[in-house]
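Of the protein chains in this complex, all but one are displayed in their positions.
Per-chain numbering from 1; labels A, B and C assigned in written order.
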Amino acid sequence: MTQKFLYSRENRKEDTIISLGNLRIGQDLVFMAGPCSVEDNLDLMISIAKKVKDSGAKVFRAGAFKPRSSPYSFQGLGERGLKILNKVREETGLLIITEVMDTRDVDIVSKYSDIIQIGARNMQNFSLLKEVGKQNKPVLLKRGLSATLDEFLMSAEYIMKEGNTNVILCERGIRTFVDYTRNTLDLSIVPALKEKTHLPIVIDPSHATGYRSYVKSMSLASVAAGCDGLLLEVHINPDKAASDSKQTIDPEVFENIVNKSLSIKKIL
Amino acid sequence: MTQKFLYSRENRKEDTIISLGNLRIGQDLVFMAGPCSVEDNLDLMISIAKKVKDSGAKVFRAGAFKPRSSPYSFQGLGERGLKILNKVREETGLLIITEVMDTRDVDIVSKYSDIIQIGARNMQNFSLLKEVGKQNKPVLLKRGLSATLDEFLMSAEYIMKEGNTNVILCERGIRTFVDYTRNTLDLSIVPALKEKTHLPIVIDPSHATGYRSYVKSMSLASVAAGCDGLLLEVHINPDKAASDSKQTIDPEVFENIVNKSLSIKKIL
Amino acid sequence: MTQKFLYSRENRKEDTIISLGNLRIGQDLVFMAGPCSVEDNLDLMISIAKKVKDSGAKVFRAGAFKPRSSPYSFQGLGERGLKILNKVREETGLLIITEVMDTRDVDIVSKYSDIIQIGARNMQNFSLLKEVGKQNKPVLLKRGLSATLDEFLMSAEYIMKEGNTNVILCERGIRTFVDYTRNTLDLSIVPALKEKTHLPIVIDPSHATGYRSYVKSMSLASVAAGCDGLLLEVHINPDKAASDSKQTIDPEVFENIVNKSLSIKKIL
Partner (left out) sequence: MTQKFLYSRENRKEDTIISLGNLRIGQDLVFMAGPCSVEDNLDLMISIAKKVKDSGAKVFRAGAFKPRSSPYSFQGLGERGLKILNKVREETGLLIITEVMDTRDVDIVSKYSDIIQIGARNMQNFSLLKEVGKQNKPVLLKRGLSATLDEFLMSAEYIMKEGNTNVILCERGIRTFVDYTRNTLDLSIVPALKEKTHLPIVIDPSHATGYRSYVKSMSLASVAAGCDGLLLEVHINPDKAASDSKQTIDPEVFENIVNKSLSIKKIL
């Protein structure tokens, strides 16, 4: 194929840098942190946000719309969650990233967030990709559990083709036979993507590993592999998180990850 | 967990039988056949439909909304395709199955089809599952490429929980390291599902194998494994099909599959 | 590559047929059955052998050398097991298939068996492949858990290159993310191999599925897919088998499988 895809290095040699306030995604090492779900406790959300901000996070992550395997699991607070996130932004100055799952919710999620997340299960929900491509907030696109490199990049292309070229790619583990982690973190995708695309790459070791005790070492490995940022589940009281408790770290571990990550980044 | 899920044998011992006209899905061996995409040629569509009907098909399959990895590939005829399908039904008396990809299209797809298909990429598009659960046409749910048995059944549960218990499960291959087929047809899921659920199970050997020359043997194997039906890509001129040409069989092969499948079914 | 490999259809168009007594492997549908391990009870072994012979088995299978993941599991009876197998042959007239795991044991296993088995874990034990290629008993080569089609055929080539062209290929499941079966039976390899090679193909649904209740349907599916035979774990008292008890069927189920398999074979 001779076509130059919008995502490709052939189309654009220099790295894409996404500017949000004084943050430069694709240039600075960015830390996105927060609880799995927005919880119905504004004070708690603000406390977590302040903690991660103090350690170096620039973006607060938490889900208002939650994709859950079971229809009987907590499905998120929906619009009320978005409003809580809005107050966290006002109170802390952190940027907000949160997931959208339905084409009909793109407007409202776009209104309340600074970065829109497309989850792994929706990586090939092409209607949704087109819709977030039509609004102007940057989009963090998570790799599907069994997505090839080409499929991943082609999903980014769906967004870019609609006019929104601010796409952040996110590796969060693939499905393999391995059973000691929730998924298998495929870090080799970092140099592979860096060759093929100018888009920034963020790693999510929380979902990839599924276990708290592996998050720190995989975070540092991600930075050493050359990624542009980390997306981490952090909670003041991990064992009481409303979801994904087993893989959530506490602010002390997060601070340690940030400090060591920055030191490694300098060596590279 | 002591909860009895709607899909489970514990909740309902007898097989679910879905009646559509004089067809009994879950009881009769059902053949769903047709081209990958609805093509902009009504006469051709009707010709294919008549051919597959003559051989024993009761349901005509063709996509009006096409999930394609690349945004530059043919995306389907959309509503115009639905109207063509409607005419095929009027002309041939075949039932129509076609895919929906967006919550906003559920009403119109439901209006023009007899069975709504949820594609593999949308198996965990929970908004879409809820929406098709709210309308009353039966839903054929395809297994995602990396879905576990529990995830597959839980996606069926999403639909059933909204009130629509007429769900047909469809295996169409999983993603593995194997490279001589497009995906790996996982036939062991047939007895595994039969133990756990009362829902009917249909196999799609066309998408699973990706190669025409493997479709017949995998169709017969599917029937021998105990499935309730086959979903097959058939075209009068397979090499000229608008999509999925490589895995599309011609009406002669289809007829042969139907005949041998019925003979095998009698032995079981 | 223009080289015509010994295994390839380009090198030899007609199917290889291996004659052992009045058995024609590659032409007749062959049933190989017996317990996982040779057990230290000659009468029991003879009883099982007579049962499976009455149902239509021509080959008795049982392991004297057992590859076990743990060094603390039963490792097989070794040479004593081979002598028991020899008596089973004398008493019943069944042919014997048994596994070899060490180059140093090839002579003795070759002496006591009619078909030598190379297990999945040793599919790329190239020293062992060369050694069984130098003796004259037919070799049943099991596909490794993560072997590609080319690797599988190249391992057959290692044997054939040494002069022994009587190789039987055996699919016994691949390793995937699927967790409701021990491995994933990859039946599409049957038509894929039939295109590429003239060698006979046998399926082992016992090891592939790991569960007794799936063995019958997967056996029939294998025959419908076009295989040349089945390798099955059968025991008079499956729950008391010395190993692999969970996937072992009883003689009644075996007889049912044989009868239905022969009926399906006629239809093809």
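Just so we're on the same page, contacts are C-beta pairs under 8 Å (C-beta built on N, C-alpha and C of every residue); 3 or more make two chains touch, one makes a residue touch a chain.
Computed from a predicted model, the values in this text were never measured in an experiment.
Q: Taking the entire complex into account, which one of A:I96, A:V190 or A:L232 touches the absent chain?
A: A:V190
Q: Among A:L6, A:A225 or A:I249, which residue is in contact with the omitted chain in the full complex?
A: A:A225
Q: Please identify, in ascending order, the residues of chain C that touch the omitted chain?
A: With respect to the unshown chain, the touching residues of chain C are 3, 67-72, 101-104, 121-122, 124-127, 130, 144-146, 150-151, 154, 157-158, 161, 175.
Q: Suppose we count only contacts with the excluded chain; which residues of chain A make the list?
A: Missing-chain contacts on chain A: residues 146, 148-149, 174, 176-181, 184-192, 195, 208-209, 213-214, 217-218, 220-226, 260, 263-264, 267-268.
Q: Provide the residue numbers of chain B that touch the chain removed from this figure.
A: With respect to the unshown chain, the touching residues of chain B are 175-177, 179.
One rule holds in what follows: only the chains that are shown with their structure count from here on.
Q: With touch defined as above, tell me whether chain B and chain C contact each other through largely the same residue numbers, more than half shared, or through different ones.
A: same
Q: Nearest whole angstrom, what separates the Cα centre of chain A from the Cα centre of chain B?
A: 34
Q: Once you find the CA centre of chain A and the CA centre of chain C, what distance in Å lies between them?
A: 48
Q: Among the residues of chain B, which are close enough to touch at least two other chains?
A: 146, in rising order.
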